[in-house]
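Handing you this structure, nothing more for now.
Every protein chain but one is kept in place in this view of the complex.
By letter and in written order, the chains are A and B; residue numbering begins at 1 in each of them.
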Amino acid sequence: MSNILDGIERLHQALDYHLERHNLLTANLTHIDTPGYKPLDLERGAAFQGELESAMATTDSGHIASSVHGPDFKVVQDPSSAVGMDGNGVSIDREAVKIAANHVRYEALAGLVQGSLSSLAWAANDGK
Amino acid sequence: MSHQFKVAGVFSAMEVAASGLTAERGRMNVIASNLANARTTKGADGQPYHRLDPVFSSHSVNENSFDPVLRNVSEVSMDGVKADQSPGQLVYDPGHPDANASGYVEYPNVNVVTEMVNLMTASRAYEAGVTSIESIKSMAKAALKIGT
Partner (left out) sequence: MIIHGISGSDIARVQPSDALVETPKQDGVGGSGGVSFGDVLTKTVMNAGHDDQVATQKVDALAAGVSDDLHGTMISVKEAEISMKLVGSIRNKLLDAFQELWRTSV
């Protein structure tokens, strides 16, 4: 049975993803001088894509709704990084931009979760 | 401190950023020492000053965590300094107290311009670390607002 809170669960996982990614990006930034360090990034796996597709597909109550999967994140080496003389591939600007973008996305998602929960609370409180 | 069930969160990100700030401050100290001794022709060992380079290494925050992100996130630390043994500039100055037998004085191998560039790079990296902490603080505030 499709669950009202499934949408929130998806947002919850997106919040998890951005928070964990912030950890990796911050680690990249601190390793700007560590020889041989390659920047890491977090990738969302196939489960999230499938989740998105099925979320869009279940427009009819007769369709089978997907159950919410556990998070499917994968730590990967940033393939687009240019390696310098000491084997270090961190670019301070790239990482700073990624952190800023990640931050904005996280706050947007947090706002969405807050909004969704507030409207559910309103409904549960008999419209008061 | 390390807990197997911890996942990457707000505080782990702050700790990692803080390790970066400490490392950059260490680097700035080393650069300050190089700049201060740019003209020191005789150290404690009787030799001219040799410029120092900081040595950084990374340590995993929690290699036993079940969270792959936390296993891959690593802090940085400054393990020490390494002396740059390249020769310094020889200047002919027979009247100098540290002049050698042929009248030459060896000055330290410190290049002030290079050191200033390194100082600016360290300063930028420090600022970026501060920005990252500001960012995670703001994210934590947004998370707390969910409960209101």
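Definition applied: a contact is a pair of C-beta atoms (placed from the backbone, for glycine too) under 8 Å apart; a residue touches a chain by one contact, two chains touch by 3 or more.
What you see is a predicted model; the values in this text were computed from it and never measured.
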>> Just to verify: which one of B:L52, B:V110, B:A125 or B:A140 makes contact with the chain not shown?
In response: B:A140
> Which subunit A residues touch the hidden chain?
Replying inline: 1-5, 8-9, 12, 15-16, 19-20, 68, 70-71, 110, 113, 117, 120-121, 124-126
> In the whole complex, what residues of subunit B lie against the chain that is missing from view?
Replying inline: 3, 5-7, 9-12, 66-67, 140, 143-144, 146-147
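Simple rule for what comes next: only the chains that are shown with their structure count from here on.
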> What residues on subunit B touch subunit A, complex-wise?
Replying inline: 7-10, 12-13, 16-17, 19-20, 23, 27, 54, 56-58, 67-70, 72-76, 124-125, 128-129, 131-132, 135-136, 138-139, 142-143, 145-146, 148
> Residues of subunit A touching subunit B in their complex?
Replying inline: 15, 18-27, 29-35, 37, 40, 42, 73-75, 92, 95-96, 99-100, 102-103, 106-107, 110-111, 113-114, 117
